[in-house]
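Note that this complex is displayed minus one protein chain, with the remaining chains in position.
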Amino acid sequence: MPRRRAYAGSGASLISRRSFLGGVAAALGGLMLGGCGVTSLAAERLVVDFWNLFGGGDGARLDEMERAFRESRPEVRLNSTTLAWGAPYYTKLAMSAVGGRPPDVAILHQSRLAAYAPAGLLEPLDPQLLSEFDMGPDSFLPEVLEASRYEGEIYAIPLDTHPFVQYYNTDICKEAGLLGPDGELKPLEGPDAVIDALKRAKEVTGDLGLSFYPADDAGPWRLWYTLYGQLDGEAILSPDAREVTLDEEKALRAVEFMVALAQDAEVVRANIDYGGSVAQFLSGRAGFHWNGEWEVTTYLEADLPFSMLPFPNVFGENHVSQADRHTFVIPTQSSRDPRSMEAALEFISSMLKSSLIWAKGGHIPAYLPVANSDEYRELKPQSNYAGVADNVVIDPIAWFSGSGSTMEQRASAAFQSAMAGGISPRQAVVRLRTILQELVNIPKPI
Amino acid sequence: MVALGGARQTKYSTKPEAQRRIDLAGFLFVLPFLVFYVAFLVWPVILGLRMSFFNWSLVGTGTGQFLGVSNYGELFTDPDFWSSLWHSILFTLLTVPLLTLLSLGFALLANRAIPARWFFRLSFFAPYVLPSSVMALIWIWMYQPGFGLINSYLTQLGLSEVSWLTDPQVAMISVVIATVWWQLGFSFVLYLAGLQEIPRELYDAAAVDGASSLETTRFITIPLLKRTTILVVTLAVFASLNVFDQIYIMSTSGGLDYQSTRSLIMYVYEQGFTLYRVGYAAAMTYVFFVLVLVVSITGFVFSNRRREA
């Protein structure tokens, strides 16, 4: 049941609890401090508090986009706060919304929407109002916006899509005879073709064919979910997240392919972590690299001879790849000045309009005026995979799912064990099913 | 432990009316504290217990569905609960002996007639006044690969680097080292204070008997420091079992391996605030609290029996 903030009056037990303690403690607190809270320091100047989780290159690009907003609206004070990525960020965001004094605007992974919108932590956004700020529904691909909805209402404004893609070292692939006459990678279709290409790259490097990070909380999940999606596997959870609807045969085929990479073809090592995998590709010890597109600037800055393409079509049924999206959301505040809502929307709109800067970091811009611009099309290799923006699989909708979630962590550990040869692919699927079943069995907190 | 004797001897009149006035006065003295105490310590203890029987949600309204004891049942089969409980215990088992022995050793050395005692007190105690986050940031920096101070010296000595933060085999040890560095000063000054209370005459007598200073330390100083040792160990055990700050900060800001270090209080935080399951998290804290109680009662009985022996 969505939670309208308690201040409007809610469950009886909450009220009785509050009146029991509230009287005593509020009186004492007020006596002591004259009730000074956050608001006492707010100036008359309009303020937009914005929370994000971007460090590194993304952080710097975000800063550049914020500067554009600050220049266009000098009378608005923008407070941008960066918190540690993943669970720490999402915990703080939820707690601030529960407490009633959250930021005006925050970044949210689209896959996390299921943990926020149903809990009443986010404001639904009126499409009419969005249009007034140049970000009506026609500014986004329908599939991209669809995933921002909960019970028909829009809760999140997409900034980008960030898919799992394939990087390849052009020098190594050329030597391995994998490039076409145009200097581009020849299309790879089917498991055998992909493994064959990785093996040939391995012969050239003398080390590895593929740089990937099985020893990671998310990596194995991203790869498996991509492959399962390409097999056109059924949604792994029922829409209400109360039942596991995993197609075990398809899940098994996906795991078997992952194990084949590490165990049979030996083109990838199961004990490599994220940093190690980036270092391998960077130093030319692997011909291919499977990762999110966000590392593109690392390789560009290193002048590495490389290019990028959508994730290869391994299973042919449905050429998808795993992805997530960064979105802007407006957390529910216990009281809100309508002017601050408008300032928040104006800020988001400004960020979308300058998202070409964002695209340089590899992310596919969600805002169509930018995605369709010539400047973006000329951005190489970033725009090579722009076509997948609406052909992706996003984590199942459940309170325990999404980027950086427990589900991703646990499933990744099971897949890594299989890749390392510790358990059979069949056992990994059994383990996955158990993990999902356990999560589904937990009484839902939302 | 504590006798309530202090005021009993005071000769107030005990006529009923006078006693009522005394009752009122006493009540007024303790009332202000009691209000805070009941509101922010007693009440949360009760509220938490109540929460633990419900599917109580951080983001919900009201209590959520009544679950009986199934929150408790769930945690007995939750591998993450057991592993994080084990991490807290392991952290305690590693930290407490190191902290106690090192601080005792340093205090004994510093208690000898040596110059510049203020300097030693300063260097051992200074880390103790740092907030946990400052300590964590400094040690994340010390533990960096390549350009981190420790690894750089290891490499110069021809040894191989250690992945202090990210290697699951090492991560817990790294936290323990940093914690001992941080907390040693506190036990150190407790021991110094304890040493000062030992009467000088005992040493003089021992010297007359021709005892060497090692014998004096072994047979006089250390036994007389028993009370201090019990205190140092008790405080360290309590603090270590409840560890949260440094492990949380080092894993969120420094990439400390999470799976091999997550403490019980971190798991409580995660279940309650990250996953919204405050009812389940509350159940966990009560099981943990009972364990802490058992440990402290055992420790109390044990130290008392030894004192009598």
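By written order: A and B. Residues from 1 in each chain.
The rule is simple: a contact is a pair of C-beta atoms (placed from the backbone, for glycine too) under 8 Å apart; a residue touches a chain by one contact, two chains touch by 3 or more.
Methods note: contacts and distances are computed from a predicted model.
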The chain not rendered here carries, per UniProt and among "Glutamine synthetase", "ComX pheromone", "Carbohydrate ABC transporter permease" or "Iron-sulfur cluster assembly protein SufD", the name "Carbohydrate ABC transporter permease"
Filtering B:L67, B:A136 or B:M172 for touch with the omitted chain leaves B:A136
Residue among A:A60, A:L129, A:A235 or A:A302 touching the omitted chain: A:A60
Across B:L67, B:L94, B:A110 or B:L275, the one contacting the chain not displayed is B:A110
Check each of B:V69, B:L101, B:L159 or B:A193 against the chain that is not shown and name the one that touches it. B:A193
For chain B, enumerate the residues touching the unshown chain of the complex. 2-12, 19, 22-30, 32-34, 36-37, 39-45, 47-48, 51, 56, 58, 106, 109-115, 118-127, 129-134, 136-139, 141-142, 146-147, 149, 152-153, 155-156, 181, 184, 186, 189-190, 192-195, 200, 203-204, 207, 210, 212-214, 228, 231, 235, 238, 241-242, 244-245, 248-249, 252-253, 265, 268-269, 272-273, 278, 281-282, 285-286, 288-289, 292-293, 296
Residue list for chain A contacting the dropped chain reads 6-7, 14, 17-18, 21-22, 25-26, 28-29, 32-33, 35-38, 41, 49, 52, 54-57, 59-60, 62-63, 79-84, 88, 92-93, 95-96, 98-103, 334
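In this section, only the chains that are shown with their structure count from here on.
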Measuring centre to centre with CA averages, how many angstrom lie between chain A and chain B? 39
Which residues of chain A touch chain B in their complex? 1, 3, 6, 10-14, 21, 24-25, 28, 84, 87-88, 90-91, 94-95, 97-98, 115, 119-121, 273, 399-400, 406, 442-446
If we count contacts the way the header does, which residues on chain B are in touch with chain A in the complex? 35-36, 39-40, 43, 55, 57-65, 67, 70, 74, 166, 252-253, 269-270, 273-277
